[in-house]
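Notes follow the structure.
One protein chain is absent from this view; the other protein chains keep their places.
Showing chain A:
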Amino acid sequence: MVFLSAPKWLRSRLTDRFWRVQEVLKYARHFRGRKNRCYKLAVRSVRRAFVKSTKARREKKRFLRALWITRIEAASLEHGLKYPSFISNLLKSQVELNRKVIADLAIYEPKTFKSLAALAQRRRQEGFLAALGDGKEPEGIFSRIVHHY
């Protein structure tokens, strides 16, 4: 016989509530207080934890770059250069190392970092000389002292 509708005594009941709850609680097991045991509190905490981790993954890149810049600045100040001049002179000398690698070199390869700092310093001085020019005045301009009587 084909039944077109189900009888009244047949109910559809939730049988895996335990596992659905455990799916959320497993992410909350290391939390503090009742939110590692009670589902209602855990749901809220776990949701906030996921959202915070999503946002933190984007901010980690900014944070790490700031950390590298701080380290490079400290290391270049040890060699008598400031960070902006160090980086700009390295780029002008066509050395394209990124900040992560320069920070690692500053920690683990001090001699290499010293040579990079010397390269940047030399390029800086060459830039100064190029900017100063010959030291002569431009043509067609004369200067005379004005007397006010």
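Keep in mind that, in the parts below, contacts are C-beta pairs under 8 Å (C-beta built on N, C-alpha and C of every residue); 3 or more make two chains touch, one makes a residue touch a chain; residues count from 1.
The criterion applied here is as follows: contacts and distances are computed from a predicted model.
As stated in its UniProt record, the chain not included in the shown complex is "Large ribosomal subunit protein bL21m", which appears among "Acyl carrier protein", "Centromere protein N", "Cytochrome c oxidase subunit 4" or "Large ribosomal subunit protein bL21m".
Contact with the chain not shown here comes from a single listed residue; of A:22, A:70 or A:125, that residue is A:125.
Only one of the listed residues, A:38, A:51 or A:74, touches the absent chain: A:51.
When you scan A:22, A:70 or A:112 for touch with the missing chain, the hit is A:112.
Touching residues on chain A toward the chain that is not drawn are 47-48, 50-51, 53-54, 57, 93-98, 100-101, 104-105, 108-109, 111-112, 115-116, 119, 125-126, 128-129.
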